[in-house]
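Structure first, then comments.
Left out: one protein chain. Kept in place: all the others.
Take a look at chain A:
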Amino acid sequence: MGASKGQKLSGMQRQVLSLYRGFLRAARLKPTEDRRQIESIVSAEFRRNSKQVDRKNFLYIEYLLRRGKKQLDQLKSPDTIGLSSCNVSSSKKKC
């Protein structure tokens, strides 16, 4: 997803950026310390995938988008404050 601004973004790229925005917005509602942690984990995860995932691998990106949306829904719930980091990092650990 190395497209820079000014270039026309594909629909999928826009979905990814929209999801990222959603995560950052959800993080705002958490206490400051949790928020920093969530932001750094989310940012690292998006950047990692943007480098590792082939931009033509639409099926996998769609899967990541679906999974991200579910994780975002969980993060939005006021109950998940401590769990939020585990939610996001679960993609690495498969917990």
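Quick notes on this structure:
In this text, a contact is a pair of C-beta atoms (placed from the backbone, for glycine too) under 8 Å apart; a residue touches a chain by one contact, two chains touch by 3 or more; residues count from 1.
Criterion: contacts and distances are computed from a predicted model.
Selecting from "Acyl carrier protein", "Splicing factor 3B subunit 1", "Phenylalanine--tRNA ligase beta subunit" or "AAA+ ATPase domain-containing protein", the unshown chain of this assembly corresponds to "Acyl carrier protein" (UniProt protein name). Among A:21, A:36 or A:66, the one in contact with the hidden chain is A:21. Although one chain is not displayed, its contacts with chain A can still be listed: residues 1-6, 9, 13-14, 17-18, 20-21, 24-25, 28, 43, 46-47, 50.
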